[in-house]
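All protein chains but one are shown in place.
Let's look at chain A:
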Amino acid sequence: MNNNFLLLLPEFIVTGLAFVVLGLDLFLPERRKWVLPIVAVVGLVVALVVSLRYLWGVSDSLYDGVIRVDGYALFFKAFFIALGGVVVLVSVDFVRRNLEHPGEYYGILLFTVVAMMLLAASGELLTAYISLELLSFGLYVLVAYDRYNAKSNEGATKYILLGAFSSALLLFGISQVYGLLGTTRFDEISSALSSADALSPGLILGIALIIAGLGFKVAAVPFHMWAPDAYEGAPIPITAHLAVGSKAAAFALVLRLFAEAFMPIVEQWQILLIGLAVITMLLGNLVALAQRNLKRLLAYSSVGQVGYLLMGVAALAATGSGGIMLHLVAYAVTNMAAFLCLAAIYNITGRDDIAGMAGVARRAPLVGLVFAVSLFSLAGLPIFVGFTSKFYLFNAAAAQGLLWVAGIAIFSSLISLYYYLQVVRQLYIEPAEDAAPIPVPRLTLGVLGALFAGMVGLGVYPAPLMEAVQYASDALF
């Protein structure tokens, strides 16, 4: 077969970039290490431009369908490269102040970006598994990066143990499916399942195990126990990466898996996903009410958001996948903004608990504003992108006859507004203990401004993003 490796150019660029960063780190003296994030960002921009320029409109595959290059993969490639770039930008100030060995940090971060890109491009189960493992391993190291912080080590240990366990579950599920259907490729699985006698208890078990394994990765309930500790212990930019990137990548896989491979037996898994979605939404938002640490609060709020996304997956139909992708983008922009604000505040005050946010709006007005806006967007208040994407998701669910699930989702949003408001209250209403202004680097302000513009702009005028999402989901069906 003729494999056009040029189709994988973006992946090659990012991988090469990772090696370049690692190599540069060897030779750069300590005082010049600020170059590394710049190199990383420039390289990512190049990769983004290359992928958009050369892969637009392409629909092809390598190795006979093992790796797909189509609109769906392109959408997520661009999304993950952009996300990686934002995480690098969020990390610049944080790494400089708090962490050692920046070279390995950025290098491993870039490897996780490659893993995410490949995850979205996988056309069969084992490629997906390997990409997922690459992503997980990179994240294990990054979560533990704050070596002398006990919480970082504890969070990473929990993450590694449960991650390994979930990978085992996932692999077992994949082997079940392979054993019963004879193939791991999504399109072949789909045609195998279309025949009436393909269904068997063993197959259901396999699919359930796959859902469990992936459920761990996205921190759905009841597989979410590792998330609050890992989020709390990890360095803030990595928490952001965990919350946004790894979840989005896992959902990219889930979407392709369920929309392509498992679609013929949708009645079997739909009820399972609905059940997971409901308990995830409710539990994530309810437990968040009790949190005092902002990173843990954001962890539980992410769990709640995963519930909405699972509802979207349960409601998958030819037109349903757009809502999930839109919500992923909205969720990414919003969460990145929230974590960047938290990082900016933590860098100066050293506090990441809710009470430590008191009076921040007066001490750093722009940070306070973007933080408040991102929290309102997460709660789903209108004019911000969070409302638009949630509304789209609810519509998709209701259109598939799941109006009651959408109703539960709306009430969970209500609960979430309460705890987001607690943070906004601290920011705007409580007086600060120490009224000194918080200096925020210009780079951070620039990124915050861009994310703010994204949250408001996409909320008010989502049409361009919706078209991109439509283009991506057309490739899926």
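Here is the rule we go by: contacts are C-beta pairs under 8 Å (C-beta built on N, C-alpha and C of every residue); 3 or more make two chains touch, one makes a residue touch a chain; residues count from 1.
Everything that follows uses one rule, which is that contacts and distances are computed from a predicted model.
Novice: Look at the options "ATP synthase subunit epsilon, mitochondrial", "Nucleolar protein 6", "NADH-ubiquinone oxidoreductase chain 4" or "Importin subunit beta-1-like" and return the one that UniProt uses as the protein name of the missing chain.
Specialist: Looking only at the record, the undisplayed chain corresponds to "NADH-ubiquinone oxidoreductase chain 4".
Novice: Hey, which of A:78, A:135, A:261 or A:406 is the one touching the hidden chain?
Specialist: A:406
Novice: Quick one: which of A:286, A:381, A:450 or A:475 touches the chain that's been left out?
Specialist: A:381
Novice: Looking beyond the chains shown, say which of A:396, A:423, A:455 or A:476 touches the absent one.
Specialist: A:396
Novice: Touching the hidden chain in the full complex, which residues of chain A are there? Just list them.
Specialist: Residue positions of chain A that touch the missing chain: 319, 322, 376, 381-383, 387, 391-392, 394-396, 398-399, 403, 406-407, 410-411, 413-414, 417-418, 421, 425, 428-429, 461-463, 466-467, 470.
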